[in-house]
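For this view, one protein chain was removed and the others were kept in their places.
Now for chain A:
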Amino acid sequence: MLFFSFFKTLVNHEVTVELKNDISIRGTLKSVDQYLNIKLDDITVVDELKYPHLSSVKNVFIRGSVVRYVHLPAAAVDTPLLEDATRREASQASAKAKQG
């Protein structure tokens, strides 16, 4: 759930999504869901001529399972906060494991 929440904080930022079939799509992150399916607006495709089927497309819904990387704007990421959240989630998970 952490990365789902994390991506929610990046809504309306420019990101580049690299897919497992090597297509890179840059656009404004509009939405993300629990599977990390991603919706991008106003897209531009890196190396567009190689992928002519995307040239008349303005916004895309990308299935989470086909994403290889998401390139993020460094300025929009609060790294200490993310580290903190990771530790909190890990400690919660281990506390739960001890209880159960």
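We take it that a contact is a pair of C-beta atoms (placed from the backbone, for glycine too) under 8 Å apart; a residue touches a chain by one contact, two chains touch by 3 or more; residues count from 1.
Going forward, contacts and distances are computed from a predicted model.
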item	value
Chain excluded from display, named as in UniProt, from "Ribosomal RNA-processing protein 43", "U6 snRNA-associated Sm-like protein LSm1", "cAMP-dependent protein kinase regulatory subunit" or "Exoribonuclease phosphorolytic domain-containing protein"	"U6 snRNA-associated Sm-like protein LSm1"
Selected from A:L2, A:V46, A:V66 or A:A90 as touching the chain missing from the view	A:V66
Hidden partner interface residues of chain A, rising order	4, 8-9, 11, 19-21, 31-35, 37, 39, 43, 48-49, 52-63, 65-66, 81, 84-85, 88, 91-92
